[in-house]
Every structure is written in structure tokens, then in C-alpha cells.
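A single protein chain has been omitted; all remaining protein chains appear in their positions.
Chains: A, B and C, in written order; residue numbering restarts at 1 for each.
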Amino acid sequence: MPISLAHNNYGKSQIRLLKLRRQPDRHDIKDLTLDIRFEGDFESCYLYGDNTRILPTDTIKNTAYAFAKLYSIEHIEEFGRTLAEHFLTDNPQISKVRVKIAENVWNRVPYGAKPHASTFMAAGGQQRTATITATREGVSIQAGIENLDLMRTAGAGFENYIHDPFTTLPEMEERVLTTTAKVEWTYSQNDIPFGAYWHGACEALIQTFIEHESKSAQHTLYAMGNAVLERYEEISEISIAMPAKHCVLVDLSPFGLDNNNEVFVPAEEPYATIEATVRREEGEEADELM
Amino acid sequence: MPISLAHNNYGKSQIRLLKLRRQPDRHDIKDLTLDIRFEGDFESCYLYGDNTRILPTDTIKNTAYAFAKLYSIEHIEEFGRTLAEHFLTDNPQISKVRVKIAENVWNRVPYGAKPHASTFMAAGGQQRTATITATREGVSIQAGIENLDLMRTAGAGFENYIHDPFTTLPEMEERVLTTTAKVEWTYSQNDIPFGAYWHGACEALIQTFIEHESKSAQHTLYAMGNAVLERYEEISEISIAMPAKHCVLVDLSPFGLDNNNEVFVPAEEPYATIEATVRREEGEEADELM
Amino acid sequence: MPISLAHNNYGKSQIRLLKLRRQPDRHDIKDLTLDIRFEGDFESCYLYGDNTRILPTDTIKNTAYAFAKLYSIEHIEEFGRTLAEHFLTDNPQISKVRVKIAENVWNRVPYGAKPHASTFMAAGGQQRTATITATREGVSIQAGIENLDLMRTAGAGFENYIHDPFTTLPEMEERVLTTTAKVEWTYSQNDIPFGAYWHGACEALIQTFIEHESKSAQHTLYAMGNAVLERYEEISEISIAMPAKHCVLVDLSPFGLDNNNEVFVPAEEPYATIEATVRREEGEEADELM
Partner (left out) sequence: MPISLAHNNYGKSQIRLLKLRRQPDRHDIKDLTLDIRFEGDFESCYLYGDNTRILPTDTIKNTAYAFAKLYSIEHIEEFGRTLAEHFLTDNPQISKVRVKIAENVWNRVPYGAKPHASTFMAAGGQQRTATITATREGVSIQAGIENLDLMRTAGAGFENYIHDPFTTLPEMEERVLTTTAKVEWTYSQNDIPFGAYWHGACEALIQTFIEHESKSAQHTLYAMGNAVLERYEEISEISIAMPAKHCVLVDLSPFGLDNNNEVFVPAEEPYATIEATVRREEGEEADELM
């Protein structure tokens, strides 16, 4: 009873891809995760280590990036089909291609009467939070928001930073700024219309993220905290953690394509961590604290 | 140089709580996760195993459940304060109580011109999906939605099932039905207005989840699949996985309180899995397939 | 072209189960997660809401618990087969039962020359950690361990705690103590044989977890911290977080079975959090600090 290869498939999973389409009046984004699998005549690879029939999974990934530049992704169904047919056409050893695409839904942030042209919020698991600390001396109430996913594709740069022998980052006049913010503020009074203030504080945070002329994540973080303190006198302090998730520009030059801030890999790790507390000074007491 | 206890705190984390308020014209829900911590004079517990100063974390949990029955949770800030002050009042050994509450945001599902009275959708990470399978014979396109969090607090029951020696579940005329659905349908043609069909199929799924007189999760799953097939001739088959996450009714009778379907624990595990495929029969061919 | 039910299956997923077998000279444990699925003649349930063919998934779960009491789980293959055949025998409408069991591997902790009789360590993702904090004044070095999964099935109790109107927890002379500890200690010098000290500190922590006559998690946490400080003069302070994951005793009385600390549900949430820092006092300065 001989042993043989029954089923097999191979491919690339968790290919992350952000396509940014810069139109005159607005930006469109598509945030995709692709899983591409091949079946076909690969027996000699498994049995004898013959790689001449293997299209490397690294090339599968590169192809997805290049096609994101070359083709529209208005409908993931059509983009997937274009990819699948490409692999089938060029590789006679492949009998079946399966392309699975999951699109993370990002909505335009409301801005005045209409949606904003280049700022987006993920359909994510935002949570409203509250922390109550009670001692024999009194009660302190903090409120906040977690998992606030925001992305901004225009008006944010990062330039004129320190260069040392380990610097490779290019100066960026324009970059994609994306974060999953966690914010917590402290009330100086306890008889607050909590619901209304929570919505108002979130609105101030998001409004500032949209409008701020961002020179760095630190710069925008401070402006966001400042906006909340200026809107509500009863908020004495606000802490913001704004990890910057990196959208890495893909190098398409090996394929004879330019990439003018269009195709990115949204990377999970590493990420930059930016945390700060912005506080209202309170006369003499504050001086002592500082 | 003696050794001593410096800081310490203890408490209960990840207390899950669903409060359902049945008003005449609508249901309101609050879905909370609490983390409650105590600091105070607990040195004798750590050094000598003296438990007479310890309020067990199991009691902390019970208190959160009972207070969810006794008090309003309109604002998590006020509910947290009520809890914190209770522990401080009754336990002289405690110097500081910290209550942290995270509220999972559920929105009412739109229903005609206005939001529905008793059906909710989580602000979760819904994903639009597509699977393209290409072979030398042709291309098959599937579309779908993942992470569709739905909850329905009225009009769903589960009765008249099999009873055997291991049955302890009570028959339920009314129960909270909550699921994270994953749905995938197959197009019989490839020149579809994919975006419009995707939105229409999702609408049919949700509309049916709202309206169906549910006798079981199986019963509602079939009705949802059927609704999509009836709306679009070009969809030949639909597969739905609808895990039922259990909302366990809390027994408040030890505290002299009744619980008329008001306070639940939304449990992560175990959960019921319900999966089925609903298909359009296609004359003779279909007979052969079956 | 009529619409019909094609495939379907239902069942219970993520059924957690800890079986403790108390032998004269040692305890044996099995920590399982079960997923049980049925296929069969369920069309009338899907189409007409007829539940008379449905064995509720709650009963499936109860059966797994009861069978854990009634049968050996030496081999998960045989335990799964016994369960599968039971459902098939008693339910003519079921044509196929699939039982999938995953066993979390726990190893006996070494104790002197041989493995300990009732203390176990999970084959988990333990991590060695270090935190270096450098300022213009000097460098402080901390080392630690994360994801240290420990379970002890004998010699731990919890009694004589506070009882209030919300207490339902019974006093426990014997209980299963299980935790995923996170520990970090601070060196008072920086020229330490770091590897040897790390192994020695971990050994002291585990040895104490084994031997301590535990009256509470707080009590054992302090003893563990104290043991590390006593072993190494160069460690000035140790912080331990020891969340107690609850093993909930299953009520088997509805099935006419007793449960003498044999069958538990290891619950993910809620869990008790216990955190403390144990410190070496350093003369007058220390007095001031306290």
C-alpha cells in the first residue's frame, strides 16, 4: 500500500493592503486583507523538492500590491476576480485559485452638514468608559473612550526631526495618520450631565483630529486635549494615548510602477506610542503640584 | 532590614452585565464590563492569612448584579459611583474603591423610518467579504458579511424541545437572542452590481432577524437565508453561521430580589453553534446533486 | 425553483471542563475544551420551528459534565467516543455526531527529585522580562516572568471571610487554586549574574506556591514575594499580580450524581485580581516612606 499526496494547497494569508485614491474633491480608501490559495499539479514539489512549479508566496504578495496600483478596487469581487484570473493565465500548473478578501469598513467622519473628504472612522468596537475612585475624602469621576479608530489621509506631515546615524525615515510633507486612540478625562465636579458631556468631548476630539494642521502626532494629540479642556470648564485634565499605526508605502519600482502615496501596507507591529496628559493649571495649587 | 507589604489591591475583573429595561413602547439595554478594586488595611490577610477583613470577590460580583436590578444604569458614571460608595460605607477596612466600567455600544437597528424598539446592532468590526474561486472551467463569486453582532430582546422563544435525564434548561416563551453572524452567499452570475446587492442582502438578513416569530435559532436562520434568496434571483445559495451567545439570567433570589428577565450575564463560553446552507433547487440538475 | 435546506449542523462549542481525579498518592487532572456537533433530520426545525427533534445545546453541555463524572478521561479519544455514541443511541433523528476535544497540557511541577503530586504548570507561553529605566541619576533594572500558569489542587482553602447580604460563596476548606502570574522584581545592584538569579527567583516562587499552607490567594502571594526577597539580598522589591481564575464546581445533583470536588468549569471571566508589592525596608528612609 503505497503512500501518496492526496489534497494540497498553498498560498499567502493576511496580505494587508490600503489603497488610497486621491480624487480632486475627496480621498477614497479601501482597507483589505487578502488570502490567496493555489491548488494544482504540485506533486513533484512535495515528493522531490522540485521548486520549478512553485510561484513563491512572496510573489503572490507582490502581485496583490502591484494590481492594487494597476486596477480599481471599487468592488472587491471584481478585484479578486482580476487577481485570480491572472494567476490562472500565467501558471499552467495551477488548476484552482481561491482569493478571499475581507474589507474593513471605514466610514467618512461627519463634518458640519456632510461627510469629510479625507478623514475616516472605522466601524470598530468603540467603548464608552468611566472610572470612579472613591476614598474617605471624596469621589473622583473620569470618563473616556477606547478603541477610537481614526485615519486621516490629507494635511498631516512629519519633517525636521533629528537625524542620526540610524535614521532611514524620509521627511514626509504628507503622510497617512492612523491611530486607535484611548482617551480619559477627569471631571472637577460630580453633578455633570454625563451623557451630553461625553458626546461633546468625543466631538471635540474628532473635530480637532480633522482640522488640525498636523506637524506630528504629538502636535495633534496636544491640540485634541486642549480642545476638550477649552470646551468644558468642568474637565480639569485629559490623558490621551494615540499609538500611530504605520502605513508603510510599498516599493513598486521593481515592477516599473511608481507609488505616489497610493498603495500602503497597514502594519500591526511595531507601532509608535504617544501618550500625554494635558491639564488645566489651577492658580497656586497648581504651582505646588508642578 | 525587615520585609514588608508596600502596595496592594484586590478585586474582581471582567464582570459582565446586561441590563434590560422593558418599557411599554421600547426596550433599553446596557451592556457593561466592570472592574472593581479595593485598597485598604489588608496587611493581616497577606501576612497571617487572616480573612476576616476580606470581602470575597464573589460577593463583589454579586453586589454588581444586585445593584443592576436596584438602580438605574442610565449613566455609567452614576452607577459606578453608587457601587463605589456602597463598598466604602459598609467596609471600614477599605480606604479606596476604584470602579472601572466599559460600556459596549449597541445601536438600535433602523426599521422603516425610525429605530426599532427591541433589536440592536453592536458598533462592532463588521467586515464585507468576497471569495473568488477560479478554475479552468469558470469563475464562482461569493460575497458575505462577518462579525454581524445582533441582539433581539422581544419575540424570540425556545420551547417544546426534547427533555432527557440531563435536561435542566427551562422552557422559555421569551428569551434574549444574541449572535455574531457570519454569512456567505453565492452568485449564479458574475455581472452583478455587487455593492447594491451586498447592501440589499444585508438589509434582508437584518429585517428578517427583526420581524421573524422566532421559535428557535435554527428557525430564524432559515428565514433569514430564505429572505435573501427570495429577494435576489441571482443568488443561488446562502450559508449562515449563527452562534448563539448565551445571556444567562442571574439568580437574584438569595438577595430577596426577583429577576423578571432584567439582569443577565452575557457569557463568552460555551456558546451554541448553528450552521446551515439554504439553496435554490435547480430542476433536474438539483435532483442529481441531492 | 423551490428553496430548500441543504446542509446543516448544530451543537455546543467551547465547553470547558476540568476533571480532577484524587488518588491516594497523587492528583491527576485533565483540562479539556469540547466542541460537539450534530447532523441529522432537522428540516422541520428550520422550516416550521418544530423543536421536538432538538436536543438543546444546554443539555449537550450538561451531558459532557455528567459523563466527566461517570467515565474515565485517560484518553480523550475514548472519552469522545463514549459521548458520541451516547447521543447517537438516544436520538434517532441524529445521523452524525462529531466530538472535537482539545486537551490543554499541564505538567507536574518538579519538586526535589520527582514531580509534585498536586501542583501543575501549563505548557504555556512563559516569557522572561526585563525593564531598564535609565535617567541622568542612574540605571534601575527590573526582571520578571509573565504568563506563569500554575494550578494547585490540594492544601489551599478560603474560610472565615466577611459575610454580608450579598454573600453566596460557601466557605471552602479545600479549593483548586489556579492563576496566570505576572511577577517583576527590582535589583538594588546592576552587576548581577542575571540568568542565574532569574532562574533562582522563579524557583523560589514556584516552590512557595507548592508548599505554602494557603489560607487565601493574598496569603500565598505574600509568601511567594517574601521567599524571593529572602533568597536574594540584591533584590529590593517584588511586585506580583496573581489573578485567580475560578474553577466553578458543577452542580451534578439534577442528574443524581454527587460532585466531591471532581468536575469543574475553568471560567475565563470574571476573575479575581490580586496585586501586591513586597519590599525590603531600608532603615530610616523606609520608615519615612511608610
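For the reader, a short list of remarks on this structure follows.
Following the convention adopted for this analysis, contacts are C-beta pairs under 8 Å (C-beta built on N, C-alpha and C of every residue); 3 or more make two chains touch, one makes a residue touch a chain.
Small disclaimer: the values here were computed from a predicted structure and weren't measured.
In the entire assembly, the chain absent from the figure touches the shown chains A, C. Residue A:275 is the one among A:41, A:74, A:174 or A:275 that touches the chain not shown. Touching the omitted chain from chain C are residues 74-78, 80-81, 83-85, 87-88, 95-105, 122-136, 139, 141, 143, 146, 190, 192, 194-195. Where chain A meets the missing chain, the touching residues are 1-16, 35, 37, 42, 45-59, 61-63, 66, 90-91, 158-162, 164-169, 213-216, 218-219, 221-222, 226, 229-230, 237, 239, 243-244, 254-255, 268-283, 286.
We adopt the following convention: only the chains that are shown with their structure count from here on.
If you draw each protein chain as a dot and join the dots that touch, you get a simple line with two loose ends. Greatest Cα centroid separation from chain A: this falls to C. When chain pairs are compared by contacting C-beta pairs, B-C ranks highest.
Distance from the chain B centre to the chain C centre is 25 Å, each centre being the mean of its Cα atoms. Work out the mean CA point of chain A and of chain C, and you get 35 Å between them. If each chain is reduced to the centroid of its CA atoms, chain A and chain B end up 27 Å from each other. Counting partner chains per residue, chain C shows two or more touched chains at no residue at all.
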